[in-house]
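With one protein chain held back, the other chains of the complex are shown just where they sit.
Right after this comes chain A.
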Amino acid sequence: MITVTSARKNYGPFAALDDVSIDIPSGSLTALLGPSGSGKSTLLRSIAGLEGLDSGTVTIEGRDVTHEPPQRRGIGFVFQHYAAFKHMTVRDNVAFGLTIRKRPKAEAAKKVDELLEIVGLEGFQHRYPAQLSGGQRQRMALARALAVDPQVLLLDEPFGALDAKVRTDLRQWLRRLHDEVHVTTVLVTHDQEEALDVADRIAVLNKGRIEQVGDPVTLYERPANDFVMGFLGSVAHLGGQLVRPHDIVLERDRATALALDAKVADSPGVIDAVVERVVPLGFEVRVDLRADSGERFAAQITRRDAAQLHLREGETVHARAVARSSVVDVDPALAI
């Protein structure tokens, strides 16, 4: 368990962490998700000891490490830009922590071979980082961090510098690795899809504060506020409320819409809107709409529903939110 209590960190007048407290359970894979400048990296780096806190404490597995240097925190850290030791071979990179700890040569060599096999870099022992691709370098960095048997593994936007295909592959791979190794893992990302994909817990940060912590389903379905809702997936403005585009139903008949809507608690009501554009997205169809109030929003409906509705540009339809959808009132101060 990692526990951060009342952490504060200022850079001049800018509050990177503003009274942040969070518990990260042992064995979990937690994502710190937020836009740039939200404090997610600062939080991760303070857990690692690479950044000192102005106030607050950090404990790792019950041990107060607030004033310990990174060397004595029992962590493994993976950097966005790999931080490969360029003058060392892959083998020496991975063995670095063991060499520093003066482990017997044979033991270290065995461990390094095991790790290189786990990360799929066997046969690359004698290469230099410059001879590896970005994805391979990052896997080497992971093996290097795991070599010292860290209590927690901290990853700072580990796939941020990789191209889209490699990124998805690597995060699947990280998920499987975590299921095998079970080391408490904290991952920083600004990509909500990545967080939903790999993490079993997500903490959403904004402006140096934690907005909400929970499992991906809870965060997606019951966001605490419109920031969390807007950050985890797309949203539509419907009658002063935020609704997921796929939770919007379009009806041809106004009376039907009103009747069905009456059964939904806290619904934003039925909104009359003009179809501006119909965009086929494969399985689904996105319908761009303009409400009478002039507000534009999009609904995402299945292909079949779209076919039944015979939607044509310029026609008026009646939009309502389905039951049990996640709906959040728009905070006027944070209106997107």
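One rule holds for everything that comes next: a residue touches a chain if its C-beta (ideal position, glycine included) is under 8 Å from a C-beta of that chain, and two chains touch if they have at least 3 such contacts; residues count from 1.
One rule holds for everything that comes next: contacts and distances are computed from a predicted model.
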Given the options "NADH-quinone oxidoreductase subunit M", "succinate dehydrogenase", "Transcriptional regulator, AsnC family" or "Sulfate ABC transporter permease subunit CysW", which would UniProt use as the protein name of the unshown chain? "Sulfate ABC transporter permease subunit CysW"
Just name the one of A:A7, A:A31, A:A48 or A:L132 that touches the chain not displayed here. A:A48
From the listed residues A:A83, A:V166 or A:V322, report the one that touches the chain absent from this view. A:A83
Per the definition of touch given earlier, which of A:R101, A:H126 or A:R176 contacts the omitted chain? A:R101
Quickly run down the residues of chain A that touch the omitted chain. 48-50, 69-71, 73, 75-77, 79, 81-87, 96-97, 100-101, 141, 144-145, 147-148
